[in-house]
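As you look at this complex, bear in mind that one protein chain is not there, while each of the others sits in place.
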Amino acid sequence: EKLTIAVAANFKHTMDELVAQFEADTGHQVTVATGSTGGLYTQILHGAPYDLFFAADAERPQLLEQRQLIEPNSRFTYAIGILTLWQPQQEPSLALLTDWSKKVSIANPKTAPYGEAAAQVLTKLGLFQQYQRRLVKGNNIVQAYQYVDSGNVELGFVSLSQLTAAGVREHYYVIPQQYYHPIEQQAVVLKRSNQLALATQFAHFVQQNKATVIAAGYRLPEGN
Amino acid sequence: MSADFQALYITVKLALVTTVLLLLVSPPIAWWLAHSKNRYRTIAEALVALPLVLPPTVLGFYLLLAFSPQYFPGALWQDISGQSLAFSFTGLVIGSMIYSLPFVVQPLQSGFATLGVKELEAGATMGMSRLQRFRYIVVPMTKRSFMLAATLGFAHTMGEFGVVLMIGGNIPGETQVISIALFEHVEALEYQQAHIMAGGLMVFSMVLLLFIYGYLNRSQGKHQQTRFW
Amino acid sequence: MSADFQALYITVKLALVTTVLLLLVSPPIAWWLAHSKNRYRTIAEALVALPLVLPPTVLGFYLLLAFSPQYFPGALWQDISGQSLAFSFTGLVIGSMIYSLPFVVQPLQSGFATLGVKELEAGATMGMSRLQRFRYIVVPMTKRSFMLAATLGFAHTMGEFGVVLMIGGNIPGETQVISIALFEHVEALEYQQAHIMAGGLMVFSMVLLLFIYGYLNRSQGKHQQTRFW
Amino acid sequence: MQLTVHLDQYFGQFRIELQLCIKLRGIIGVFGTSGAGKTSLFRAIAGLNQSAPNQLSLIKLDGNTLEDSQKKVFVEAEHRNIGFVFQDSRLFNHLTVEQNLSLAIKISQRKEPLISYQDVVQGCGIEPLLTQSAEGLSAGQRQRVAIARALLGSPKLLLLDEPLAALDHDSRQHLVAFLNQVSELIPMLFISHSVSETLTLCDPLILLEGGRIKAIGSREQLAETLPKRRASAVVTEFDPETGKLCLDTIPDLLPEFKPGQRIGIVAEPSWLKSRELTRDD
Partner (left out) sequence: MQLTVHLDQYFGQFRIELQLCIKLRGIIGVFGTSGAGKTSLFRAIAGLNQSAPNQLSLIKLDGNTLEDSQKKVFVEAEHRNIGFVFQDSRLFNHLTVEQNLSLAIKISQRKEPLISYQDVVQGCGIEPLLTQSAEGLSAGQRQRVAIARALLGSPKLLLLDEPLAALDHDSRQHLVAFLNQVSELIPMLFISHSVSETLTLCDPLILLEGGRIKAIGSREQLAETLPKRRASAVVTEFDPETGKLCLDTIPDLLPEFKPGQRIGIVAEPSWLKSRELTRDD
């Protein structure tokens, strides 16, 4: 039996590890399709043949639930994203943002949850207005990372999971949670799946593998 | 890497099927566009060119709607074939055909339009039917346009991204084409794999193009004894 | 909606600048490709066609690397201009030019190749220099190819998505083009705005194409008294 | 076989307006100055002209109506079975000479061409060219191949638009003889500017001028009407007392004078200022 899972770009790496483990454990085959949360959502609305959907936010899974496209009660938060400020050359801090006169890379606040969080940080600091035309917006959080990584921008908001995956150990600042709403990443089992049992099994498997998720640079929801 | 080879296979298959189908569909359209005096012709011309102007993701989005069983075309297809068009290879072929149509029609149209009428008239007085004139005069005399059309159609389908991103669903072995796979590597920060894949694609494309152009150049103008090429 | 209009403005500006620059750069390349007997020609031909085959996002990714001050081209540019190429309008123009180059070069090349040599020889014996032959014979006789090249180049830049997605940075008023704005609406579930925008773009494109093709069709073949078009 | 043509059409500014009813047998000459409408007439007969509204055309061949603008009848060129040798030969340059010829035979769908392949190739003198690409041929070679191609299509009627213009004297004689012989199987309409050619080959003759028929009739009837009226001549002897005038002429620019015929003499004609005339004054 084969599972097809739609995964938001930022979680792809972690998912690959989880899938490898699941396949080894159960002998089932899992196919991973990635994209931005918004893109995958649009596809699911129009009948994409996925069994599970791991979004980067809570909004889209909720919308799917409202449209009754998911298996009842299958929605769960599988990870909470951690936002960081990254400046490869030196140790950044929130104070750095005040005097920064160059461009800053973030994910698109309109489409990517991490971007929305970054925008909240800037707003909270009262800096959003002055950064308006200096925000280089990636379509998703991965692109925001690339802009910094390739050296085209020197400072950017990225996720801790990306830095972890890339082996970056220094020159980043984990932004305290009080500056932005938690980035709850939720997953759902899709109703159209014809392998509900296996899909549910996989959802449970992810929920149990906390260590992998934490090691990848995420927090887990409290009481879970 | 096996998934990547699968993606390459799917991509080449998609590009081949699309190009062959387009080469069947386009010549009549191009011929009509090149020679009709009908007043709807300009509108038809603009319609054919439309996929050029529309961002591929937008085209993909509307195709997604059209393929969706919620709307008429998708529902009809589902009734007939029992399958969904979106996220299937057939769906990709249809999407690619629409997307690449102008790249095949326009070079052909341009070739047909500049084709002198003299030989066609000679053919007609020899008793050649429309089809025979096409076969014996038009095709050999516009061979370059046909090759250009095929190359552009094939290459453009190979490199297609936006449409497939929307209607493909990125399912390995079925709809995951190379551009998507490559993009995925980049997105997943798997730069090394991305570089290898991009390099491979580049080499593959270069070899393909060298082959095509090499052939074109060899078969051309053998009898031209002139300094004015 | 004002942001959307700004995006439209940027898009048209980008398409115009790119097309004009390409129309300056491409004819010599196309001419050389059409008529050279040099053995490197086939390689050059394949190189020009390469952006066709490479997925735009991949092209964009490599451009992003090239634009980076960490690598040579980007560093050079920074030294000269003091500015970064990535996320600037200039950067978009460069990216678009590379991306759309084959769409301008290939129709021109095809036109030049099918252009009879007879009139060129006549021009030479009249004492026309290479440039004069180009101006007085080649251009008027391949007018259709030039229009096709301009249309393809313009339209393709209008609809460009992948490259801009990678190197644009989506900065309103600077690098946010319409395809990106539209994509953003779709991704942000703002379907109504997306529909309005796509509809508007469609109408705009249709009008533009109708205008171009209307002009082309009017100015063509007035003196043809024949049944064989 | 009868050909009826009734035209009133415009080509750009040029109007062609004529009525013609002629029995097709042998070679019929069509004669007229440059721009008289000869080619246009041929195109109409062959069905190559776009029929515009308000333009009159009625063409019948061998009892069949090929075109009737009033009854909206228009038989397409490919179904008229009328061969055409164009003024500009129009070979298929992407083929060899041989391929050009065999294509014509193939298209005609006859098992055997009306005139055998060997006869045509020999008659047109193109044996040595058969394997050459049509593109490399000289102008005269092209014309001969074009004639051969048209003949091998076995048409019911063949229209020849100055087929011998680019040929040298010998080839021309050879072809004139061949066409003459062949015309007993395939009747022809023949445009030529050469008076001698026309007179040797053609009977009857049609004289066109400004899109109209100026005269039509047998060779004998029209021989005098042909524009062989003026010629240059150099005086060799002149006896002012007896009025005896001897002229040196070049035979083929010469009218056919008969003894007893009255001719005019012009001292310094505007239409002729050749060196021959002006050199010695």
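We call the chains A, B, C and D, going by the order they appear; numbering starts again at 1 in every chain.
Here is the rule we use: a residue touches a chain if its C-beta (ideal position, glycine included) is under 8 Å from a C-beta of that chain, and two chains touch if they have at least 3 such contacts.
Being a predicted model, the structure only gives us computed values, none of them experimental.
**Q** Which listed residue (D:Ile82, D:Leu95, D:Val121 or D:Val176) would be found touching the missing chain in the intact complex?
**A** Going through D:Ile82, D:Leu95, D:Val121 or D:Val176 one by one, D:Val176 is the residue touching the chain not shown.
**Q** Can you list, in ascending order, the chain D residues touching the missing chain?
**A** Within chain D, the residues that touch the unshown chain are 11-13, 26, 32-36, 39, 87-88, 132-133, 136, 138-141, 144, 162, 165-174, 176-178, 180-181, 193, 195-196, 199-201, 227-228, 230, 232, 250-254, 256, 271-276.
**Q** At which residues does chain C meet the chain that is not included here?
**A** Against the left-out chain, chain C lists 118-119, 121-130, 132-133, 136-137, 140-141, 222-223, 225.
FYI, only the chains that are shown with their structure count from here on.
**Q** Closest chain to the protein CA centroid?
**A** Checking distances from each chain centre to the full centroid gives B.
**Q** Approximately how many whole Å separate the CA-defined centres of chain A and chain B?
**A** Those two chain centres are 36 Å apart.
**Q** Between chain A and chain D, tell me the centre distance in angstrom, where each centre is the average of that chain's C-alpha atoms.
**A** 84
**Q** Counting in whole Å, what is the centre-to-centre distance of chain B and chain C, each centre being its mean C-alpha position?
**A** The computed centroid separation for chain B versus chain C comes out at 18 Å.
**Q** Do you know which chain C residues sit against two or more other chains?
**A** Where chain C meets two or more other chains at a single residue, that happens at 61, 183, 186, 226, 228.
**Q** What positions in chain D touch 2 or more of the other chains?
**A** Within chain D, the residues that touch at least two other chains are 47-48, 76-77.
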